[in-house]
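If you scroll down you'll find the structure; I have some questions about it.
For this depiction, one protein chain was excluded, whereas all remaining protein chains were kept in their positions.
Chain lettering (A and B) follows the sequence in which the chains are written, and residue indices restart at 1 in each chain.
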Amino acid sequence: MTEPVTDREQLVLDRIDRARRRRPRVREERITMSHGSGGKATQTLVEAIFLEMFRNPLLEPLEDAASLPAGGGRMAFTTDSYVVSPLFFPGGSIGDLAVNGTVNDLSVAGATPQYLSAGFILEEGFPVADLTRIAQAMRDAALAAGVHIVTGDTKVVQRGKADGCYITTAGVGVIERGVTLGVARARPGDAVIVSGPVGDHGVTIMLARGELDIEADVRSDTAPLNGLVTALLDAVPGVRAMRDATRGGVATILNEIARAADVGVLVNEADIPVGPEVRGACELLGIDPMYVACEGRLVAVVPGDHAQAAVRAMRGHPLGTQACVIGSVTGDQPGIVRLKTAFGGTRIVDLLVGDPLPRIC
Amino acid sequence: MCLGIPGEVIELHPEQPDLAKVNVSGVRRLINIGLLSDDPPKPGEWVLIHVGFALSKIDEAEAAAAMEFLESIGQAYEDEIAALRESLIE
Partner (left out) sequence: MRFVDEFRDADKARALAVKIAALCEPGREYKFMEVCGGHTHTIYKHGIEDYLPEAITLVHGPGCPVCVIPMGRVDDAIHLASRPDVIMTSFGDMMRVPGSDGSFFDAKASGTDIRMVYSPLDSLKIARQNPDRQVVFMAIGFETTAPSTAMTMKRAAAEGLSNFSVFCNHVTIIPAIKAILDSPDLRLDGFIGPGHVSTVIGCRPYEFIARVYGKPVVVAGFEPLDILQSIYMLMLQLSQGRYQVENQYSRVVPWDGNPVALKVIAETMELRPYFEWRGLGFISHSALRVRDSFAAMDAENLFPVPGVRVADPKACQCGEVLKGVLKPWECKVFGTACTPETPIGTCMVSPEGACAAYYNYGRMQRDRIVEVAISD
């Protein structure tokens, strides 16, 4: 039974809908931190400036990696920058993020990650010992993921810039299977699966910055997902899409799915895995774990009747032991992500403008 | 209005009587308990935390009473549903 929506309310809902579909435009004169958070502001920036200027069919899908024609087959190509602060944190370092993040972007495109580049921007005065630690971490991560770092670059900037060390990577890999993956392929009836508990990385970084004076045993979930992806694709060749949940969290990916495929997404709060400490920290700060960054979790969209097989396959892999179905793709309310709360009510999960901010109220 | 979270007092600060360490679902933070100086909390007691301060102690008896009331409503509801089901003898 539905409450009749008043005419006035419907008018407004339609207006919001039209506004959502309008051509993006960056209204700010200057870049703010919101533009880097993965939410609405980032999306608008990418669409209004980069997509606008560089537009071409290979760029348009705006997936985690571009899928390119190469010597008769297809190749995935991706790039990423790593600017995390602090550089070292429980569970890893900027080096781990750099390798794993790039590997993951390639993996979710259905490619076998093969070769990475690594560009370093170093701040004058940065300890060489720290750089060595970072390089060691990258070596170990590359070994674990089965990739090679084959080219790179180094620049040094004056003291006060670059927060110690920034890393930019690019990665390539061959798409061997005949898979076509993309969030635009999601269809009503599909299941949405997450590979494990959300928010670990973001909370770890927030706490590691030391400004909040909170102690907790949280560790970043940074990990290479190529093995997990292989296990999934072996069991369910018909996977529609996979995404690496990074900044902006799971909520951002769900919105990307809804938008790209013009479908509704309905998830169950009770089914979304969150570690107890992550939950505690988020409750304390008033932040929603759905928007908090991960670095070793994937979100997969699979045909509904293959959901159980997909979960089983992922649970068989060490990085997917807590994989579960969190919701489904629906035909109604296209473009909108809804959450059935543990309490039983329903609400919308929209993109945040910027980073989730701790609140007092 | 304001975000207040229940947390369990784990230990009092050895040197500063105004400070205590609390545990919220495995997350630990030092908070200021100066506003409870009339009846300072002891380890094992629960407090309401707001912006790094304990505003009030959580009265476990009242919490239990609140739960009991809610459970009784829940039970009454279930009894009614059960009665309803039983009465459908077709």
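The rule we apply is simple: a residue touches a chain if its C-beta (ideal position, glycine included) is under 8 Å from a C-beta of that chain, and two chains touch if they have at least 3 such contacts.
What you see is a predicted model, and the numbers here were worked out from it, not measured in a lab.
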| item | value |
| --- | --- |
| Selected residue (touches chain absent from view) among A:Arg74, A:Arg297 or A:Arg338 | A:Arg338 |
| Sites on subunit A contacted by the missing partner chain, in the whole complex | 1-3, 5, 8-9, 12-13, 15-16, 19, 27-28, 30-34, 40-41, 44, 211-213, 276, 279-280, 283, 285-286, 333, 336, 338, 340-348, 350, 352-354, 357-361 |
| Residues in subunit B touching the chain absent from view | 1-6, 8, 24-25, 32, 34-38, 46, 48, 50-53, 55-56, 58-60, 62-63, 65-67, 69-71, 73-74, 76-78, 81 |
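FYI, only the chains that are shown with their structure count from here on.
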| item | value |
| --- | --- |
| Chain centre separation (subunit A, subunit B; CA means) in Å | 35 |
| Interface residues, subunit B side, partner subunit A - complex | 1-3, 5, 7, 24-30, 49-52 |
| In the complex with subunit B, residue positions of subunit A that touch it | 212-217, 276-277, 279-281, 283-284, 286, 359-361 |
